[in-house]
Structure formats: C-alpha cells, structure tokens
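Before we start, here is the structure in question, set down as structure tokens.
All protein chains of the complex are present and in place, except for one that has been dropped.
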Amino acid sequence: MTPRARKTAVPDRPIAQPGRAADASPDAPATSPVRPPVTRKAPKDGSAGTAKDHERHLLHQMLRIRHFEERCVELYSASAIRGFLHLGIGEEACAVGLVEALSPEDAVVSTYREHGHALARGISMRSVMAELEGKLEGTCRGRGGSMHIFDAATRFFGGNAIVGGGLPLAVGLALADQLQDRRRVTACIFGDGAVAEGEFHESMNLAALWHLPVLFCCENNLYAMGTALARAQSETDLSLKASSYRVPAWAVDGMDVLAVDAAARHAASAVRDGGGPHFLELRTYRYRAHSMYDPDLYRDKAEIERWRARDPIPALTEALSAAGALGEEERERMEEEVAAEIEDAVAFAEAGTLEDVAELGRFVTSERGPEGTPCLP
Amino acid sequence: MTPRARKTAVPDRPIAQPGRAADASPDAPATSPVRPPVTRKAPKDGSAGTAKDHERHLLHQMLRIRHFEERCVELYSASAIRGFLHLGIGEEACAVGLVEALSPEDAVVSTYREHGHALARGISMRSVMAELEGKLEGTCRGRGGSMHIFDAATRFFGGNAIVGGGLPLAVGLALADQLQDRRRVTACIFGDGAVAEGEFHESMNLAALWHLPVLFCCENNLYAMGTALARAQSETDLSLKASSYRVPAWAVDGMDVLAVDAAARHAASAVRDGGGPHFLELRTYRYRAHSMYDPDLYRDKAEIERWRARDPIPALTEALSAAGALGEEERERMEEEVAAEIEDAVAFAEAGTLEDVAELGRFVTSERGPEGTPCLP
Amino acid sequence: MTYREAMRAAIREALNRDERVFLMGEDVGRYGGCYAVSLGLLEEFGPERIRDTPMSESAFVGAGIGAALGGMRPIVEIMTVNFSFLALDQIVNNAATLLYMSGGQFSVPLVIRMTTGAGRQLAAQHSHSLEGWYTHIPGLRILAPATLEDARGMLWPALCDPDPVLIFENGILYNMEGELSDNPSGVDITSAAIRRAGEDVTVIAYGGSVRAALAAADTLAGDGISAEVIDLRSLRPLDDEAIFASVGRTHRAVVVDEGWRSGSLSAEVSARITEHAFYDLDAPVARVCSAEVPMPYAKHLEDAALPQAADVAAAVHVLGS
Partner (left out) sequence: MTYREAMRAAIREALNRDERVFLMGEDVGRYGGCYAVSLGLLEEFGPERIRDTPMSESAFVGAGIGAALGGMRPIVEIMTVNFSFLALDQIVNNAATLLYMSGGQFSVPLVIRMTTGAGRQLAAQHSHSLEGWYTHIPGLRILAPATLEDARGMLWPALCDPDPVLIFENGILYNMEGELSDNPSGVDITSAAIRRAGEDVTVIAYGGSVRAALAAADTLAGDGISAEVIDLRSLRPLDDEAIFASVGRTHRAVVVDEGWRSGSLSAEVSARITEHAFYDLDAPVARVCSAEVPMPYAKHLEDAALPQAADVAAAVHVLGS
C-alpha cells in the first residue's frame, strides 16, 4: 500500500467546493453559513438519548468553557494565573462542536488557545485549572501553564505555542496511524494566522500527498493578534486555499455549534473511512483581546458587538427553549452545575501543591523507556 | 500608497487561468504549450533588427550555454571544477527566453543551477568559468563556485544553494523597488522541488499581499533530485497552485524558447506596469543527472529520449533554417564563435590566479560602508 | 522614561533621519508591537514604514535581507527569539553569508531586533535566551542593550553598519525606568562597559543578567569583596581587551549568562579568558547560567532555573576561598 496507490483513491477535485456564500468579514458576520451536505446525526456514537439530549450536552459544554474562562480572567487579575493567557470566549461553538465529534481513540493537537478544546475533550477541569495555577496537580505538573496543556489519557497533544508548530506533529501522528492500520483521526486545530506560516503549506501538502487521516480545523477568528485576515492573506478564502492542496474543504459557521458539530462529524468520518485529510474553516470571533497583554486597539467596538449578537450560547439556549427542550429550571440547574464544577476546580487548584524544586531537572530526558521501546537485550 | 490601496488594483481572479491543456508529465512531453495571449514582440527593446535577428540571438545564447556546460563536464572530469556541479543542459530555452526578456535594471535571483541564467544575463563567460575553477578572477573571487555566482553589475543575486532560500530575497528586492518607486522587475527562478518548501508559500503570499513586482519563474523539470513531481506535490499543476495566492499564472512550454520569450515579456511588462507578482511555470527537462554525483537511477532512459526529441536548440535551428533565416554557413559561424568564446574563457580561467590565503578573512564583514550608508557625523 | 520608550525613541529617530529606514514585523503597526515598543509609530509614519507582516518569519526576514540589498535600511522585528528559528536559514545562510560568498559584492545592511529571555512565566516555547547561539555565526554583529542608554543609542550605529546586526532586547527590561540625556543618539557598539568598578573579582554579564550581577556586587560589597561588573554589550565580536584588562587586575572571573550552561556564550568567554590570562588567574573562571531545562511555567521553578544574584554571589565566594 504505497502512498501512490492510496493517492488514487482521492477524488480529482475536492468533494465539496469551498463555500463562497458565507461572508465572515469583519463588517458582516456570517448569517447564512455553508453547511456540508449531510443530515445531522445528533446522538454521540454509541450513546442512547435523543437529538435534544445531545444539543443540551453541547450547551452544557459551552457553558463550562465560557464560565471557566471568565473565571480565569478573575484569577489572572488576582495573579493566581500568570504568563500568557489566551481566552476563546466567543469561540466555544468551535471547540465543542469539533471535539465532541471525535472518538476517544482520536487525537487532538491544539494551540495556546486551547482551554476549550481541553475541557471538551474530557480533561478534568480540576487538572486544567491546577495547570493554569502552576500546581503539581495540573495536567503537566504546572510546567506548561495555560499555553501547554497535554494529556496522554485523552490523546491531547498540546497546547502548542509556536504558531503552525502543531501541524507537522499532527501529520506525523496520522502517519503513525496509517502505518499501523489504525482507523483514527488526528484533529489539528490552528488559527487563521497560522495559514501564512510555511509549516501550514508543508503540512497540508504532506498530508494530502500521503493521504493521511488528519482533520485540519482552522479557527478563523479574523485576526492574528492585531492583524486582520485581509492584511495577512492575499487570498482570504481559507477553504479555497486548502482545496489548492486537493484537500476537501468547507467553511462552516463557527458561531453555530450544531453546524460545527454536523460538519465535524461528517469530515471526521470521511477521514476515518480513508478519505484522506479534510479541512474545516470555522468562522468565528474572539470577544476578548488576544491575550491579557493586548490593549485591543485594532478592532472596532461595533464589530465586536455585531459578533456578540451571534453569541453561540444564547443562540442555542433560545433555540432549545423555543423547541420546548430546555425549561428555565433545567437551564438554571445547568448553570449551577457549571458554577459548582468551577468552584471545585478552583478550590482544587488553590489547594494544590508546588512541585519540589529538587525535581526541576526531571523529564528533560526520560526516566525509562516507554512501554515497548525497542531495547538491546 | 499603502499596500491595501495598491491591492485594489489586482483583479479579483488571475488575469489568465493556468493552462490545463499543456501536459508536461514524464510520459507525454508537452507538444501543445499554452501561450499567453500576446503577439510576439521580437526585437529587444531599443535594438533595431528584425524578429529573425532576435531569434538568431536566442539561438546563439542557447548554444553558448549548452556548449559551456558540456565543457564543464570535461573540466569536472579533469578535476578543474569541483564541489557540486548542476547543469541545465536541456533547459536552455528557459534561461534564455526568460532572462532575455528582462531589462538591465531588473534583478535576477537564481538557484545553484544558474550557469545559463548568468550567461544569458550578460555576465562574462570568462568570469563565470574562472569562478567555477575557483580563481580570483571569477565573479566571486572563487569563493562561490558553480552554485554561487553573484554579479552586482548585472544585478544577479545568486547562485543560491538552499532550495527556496532565494524567494524571500526576491520579495525583498521587489519591496525595495516598490518603496523607492522604481519600475523594475525582480525575476525569481526556482525549481519544482522548491514549491514544497514553506518559503515558497510565505513568499508568494507576501508578494501578492503587498502587490510586489516579482516575476516568479518555476523551472519545472519534473524532478527534484530523484523525486518526481507527483511524489512531491498533492497538486501537480503548479500554475494552479500559484493562482491560489491570487497571482496570475501560466504554464509555458519550456522547450520552446520563443514561447518562453513571449510569455516572459508579457509577464515582465505586466509586473513592471504595476500588475503585481506574476508566475510562470516553465515546463522543461534536464537531460543530465541532477549533479555530477547523481547515478540517475530514478528515470527511465526512454523518458529522457522523448524529451531529447524536443531539444530546444535543434528545434529553433530547424525552424530558422526552414524559414530561410539561418544558412548553413551562418550556423557554422555561430558554432565557431561559441567554441572560440568557450576556449577563451577556459584559457582565462586556467591562467587565473588563486586568492591569497592571507585574504581568507576578507569580506566576512564589510571593509567600509557601501556608498550612501547612513552614518553618524 | 522606560527601556521600551528608549527603544521607541531610537526607532523614531532612525525613521526621521533616513528615509530608507522602515520597521517590519508581526503586529508592529496596528497592534503596537507585541511588547508595545512601536506603539504609536504607525500613526506617525504610516503603513509603508511601519509595516505589519503576516506570520511568515522566514519570508519577512528574507524580505528584509532583500530590501537591504535593494538599498533600503530595514529594521525587522521578530517578536521573540523563539520564533527566530523559523527564519534562521535566512539569517545564517543569507544575511550572514552573502557578502563573503559574493566575494565582497553584496553587503546586507539589515537590523533585526528581537526579544529574548525568560522570567515572565511564559514557559518552554517562549523563554529562550539564544543570543549566545547567534554569536557563533561569522558575519553577524550581536548587540545586547542592558541599559536605557544602550536601548536608545545602539540602533542608529547598528543601522550605520553595512552588515547585519542583531539586537537582543531582554523582555524583563522593557519596564525598567531611568533618565536619559538630551542628546542621546549614538553610542559605541564595539566595546564592553564597566558598570561598576571593583578589584577582587570580575563579574561578566550582559543583557538581562547585568542587574543580577550588580545586585550580587552589592551583596558582595557587604562581605568585603569588591566586584567589578562588566556589561559585554557587544556579544559578537566580544570586546576581549576590556575583559582581559579587568581580569588582569582582579585575577578572578565569573561569567553570568541566562543561556543554558552547555555551549553558552559563557563558555566562550571562559575559554578566552583561560587562553589569554591563564597565568594571571588565581582561580578557574566560574559560570553562572540557566539550569539546562526547557523553561517551566511555575514561578518557583522558573526562578530556580534562572541565574539569580544569590547564585552569582555564591559563585564568587567559591572562587574566593
């Protein structure tokens, strides 16, 4: 099964042409997103329950992330969290819609703006918060902080803070799956800014050339720090760019969790079924500044307001209420549950310990070979 | 005149769609090249003479390059030339057609396979040969060798041996022209292999985004060392790739010097007239191995033969003869002239001197500021 | 005035003084610079001269080289040294090499500025101190302004240099406050400076670690040890004479370097002192460097990994015995 042989399985052209109707420019938030041609499969594979159960679950996940991050702001002001802190407030539909569509055996490679992906992936809020507070009980013993969450149990490969640096890793993880004949998807998340990096180009080509099971997910929030997409890209239609590598690509309304969920399920199963890499452009927006250091001088308040009007959380809440699938009481219970989880996580983090300074040098190199390392007799 | 303002001058889509008719795959050499929609302007700007004069000049240039490089092979065998030696035998139509289309004030940024470009550009054969033999009289005092020919007088910026490394330089040269309001073109030559490098992607985007006067010329000889294009690119239509940056792009029959000449003139004047970067894919073939070290195991002899059948030199010779524009006597005189020039260059190189070892440390840094360096009072 | 403002004043002066100068890099314009160094300059000089780039380190650094070849005098900002890896091919294979390789034909009058150093809990991918690495490359001049005066004064002479100059700004210095003279432009960029005179030991530092060295000297003074503190300022070429002269007087030396110990600039300084002044030394040259670990996020671990004033003082005490 050579790469060439595999390659013949790829259709000559992207199976869907990138959406051109959706307009996610700063001046006109997307209102008519392009959706992939699939019917929505609501329940998570294997789980029972109704479509509405699933939608409530998505809402719950978005709320967990939103309130977690709001709490992070307070903790940053209180100096409990330090360094760079990047929040995905406004982008929760992307994190939840995408990550919920994956299976446990899949892998996630994310960026420094990854709290949402980590929480959606099922990493405990306690260990994420402890990491942000630099505690030994954190996902990475407090060595990584906000930008570097890693979790072997859920195959969460960072937390990568070099823009574009995660893409080659994802290609390699997928290569390992291909070589070992495992039907797994590696979801690789990055921002619109990363598309300008050479590593984007090299990784897209390599994945397409070798027909690797990577799901590329570009969270296009229209800015890379203070640089608007149109000042960074000669071609601002990122799905079109992706399709120039012969990778099937769609633009999706990243403010609609159901749209993201549907697109991600469709794309992930195409990848899993041997369809080679796929690309999703999730059109979204961050409500807050790039990081806690950012004075946010480069955007118009009105622009932010227009996007706030499309906030994915009230949107789904209202839709569920209107459909009679979410009572006021249930909504309140959900909020309370989330608040309690966050308080618990904060308490856990505060009660956490600091790694002994004597351990500073541990894990520069491995303490022993991982299970199955080939070793001399 | 901000980049944004300039950008509005770019048409929404490439002004010409990349040629899909031309088929330059290894199995089917291009026979019906796509030509840009221009009438051939034959005489070089400013020169008198007829179209046929110009064609004879192109033939003469191709012969100079071909025989120069054939002589290099002998000199390599005789150990007068060492290191890596990359020959463009078979690709002369690209070098000549492209470089002849430029004006003296333009710049050329080339690769390690640049003898042809250097000679076509008007760098004396003597100094090129002396460089190849490591002599002080060479273009770079013998410090560069075959891979690193530089010449300030003709604005020839290498001779760059890191694949892809010349592209950002070309972008910067063009930026300097744009900032200084000079109507000059920077021709940036690279191979099909370079297209996979991140620097290709970054440079194309930057040039297009800033609407810079770069003429990107990809000499697509179907191989990067032993790697066939189809094993390197998920999308083998390189012009199509280029157009994904909103850069107007064409494929041109690189075995037909008149086609290259016409395409290059058209593209160069579009660039010069403020049309932003343009991209030419010159579909060509190298008859010899990648370098003198290459055992050439990865190609079919028959494939090489098929391309030899389209050798640009006999093709133009025959066309001129058939049109009565090149008599047998004239052809012989041309060959003799070329042979004499080569013998003279070899003699010059052999008689050349070696740089004094005491000068080894010169030019690591400048001896004095170049003319016009801003300097403290 | 802060170090940040001193740097900004230097950029402003250069832009005013020579129209071939422009600033280019990620977010230098609308955002105001990732560390706010260029805040306000876009409004003052416009988008042609304060030029935001896409996230394409290799291309925009290479474009800086090309623009320098084309007659401009670019100042390229790489947000931090950590991202300069992505442009390293351009810096080493092109900027540092073109003049030599072309037999003296093409000089590259380019200045590249970048932030370096740790101490702000930015963890393993944003806390490198790799200026020492760059000092290995012939053809580059490497500067490390540690004072407001140098932040203000080094840029112009760097731009006057016909060859590529890299300026490393340690991130912890940006908020440092101080006074500047009225006519500050232009300092010498070839020599080291004695930041505190002393007799018993020479403490050699640069950039972010000068403060630790000075603090250690204070402590040591209390212990009756008079430490001379040298700020290297130029990391390539090194001002050997200043170093040797001081060590010739004190007979003892400690080198402080925020880089990882193995293969750091401190090793080169140590080796040179030994080569030159072996018979003058009363003790081996000591080094105080960062622990050889990717920088951890947690504050107590990061502090433990970085060379502190107490470590410098302790190293001096060991030598003194």
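Lettered A, B and C in written order, each chain numbered from 1.
Everything below uses one rule, namely that a contact is a pair of C-beta atoms (placed from the backbone, for glycine too) under 8 Å apart; a residue touches a chain by one contact, two chains touch by 3 or more.
Treat the numbers as computed from the prediction; the structure is a model and nothing was measured.
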{"item": "Of A:Gly122, A:Pro168 or A:Gly275, the one touching the omitted chain in the full complex", "value": "A:Pro168"}
{"item": "Per the touch definition above, residue among C:Ile230, C:Ala286 or C:Val312 touching the missing chain", "value": "C:Ala286"}
{"item": "Option touching the unshown chain, where B:Glu74, B:Asp294 or B:Glu350 are the choices", "value": "B:Asp294"}
{"item": "Touch criterion as defined above, residue of B:Val163, B:Val247 or B:Leu316 at the omitted chain", "value": "B:Val163"}
{"item": "Residue numbers in chain A that touch the chain omitted from display", "value": "1-4, 107, 138-144, 148, 150-152, 157-160, 162, 165, 167-177, 179-180, 186, 198-199, 202-203, 205-206, 209, 362-370, 372-376"}
{"item": "Missing-chain contacts mapped onto chain C", "value": "82-83, 85-86, 88-89, 92-93, 96-97, 100-101, 123-125, 128, 132-133, 135-139, 236, 238, 259-260, 262-268, 270-271, 274-276, 278, 281, 283-287, 292-294, 296"}
{"item": "Residue ranges of chain B at the interface with the undisplayed chain", "value": "82-84, 134-135, 142-145, 147-148, 160-165, 193-194, 196-198, 224-228, 231-233, 290, 293-295, 297-298, 354-355, 357, 360-361, 364"}
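By definition in this document, only the chains that are shown with their structure count from here on.
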{"item": "Both-way neighbours, i.e. chains that touch chain C and touch chain B", "value": "A"}
{"item": "Highest C-beta pair count, chain pair", "value": "B-C"}
{"item": "Between chain B and chain C, centroid-to-centroid distance (C-alpha), Å", "value": "40"}
{"item": "Distance from the mean Cα position of chain B to that of chain A, given in whole angstrom", "value": "44"}
{"item": "Between chain C and chain A, distance of the C-alpha-averaged centres to the nearest whole Å", "value": "37"}
{"item": "Per-residue multi-chain contacts in chain B, two or more chains", "value": "3-4, 198-199, 202, 205, 209"}
{"item": "Sites on chain C at which at least two other chains make contact", "value": "54, 56, 58-59"}
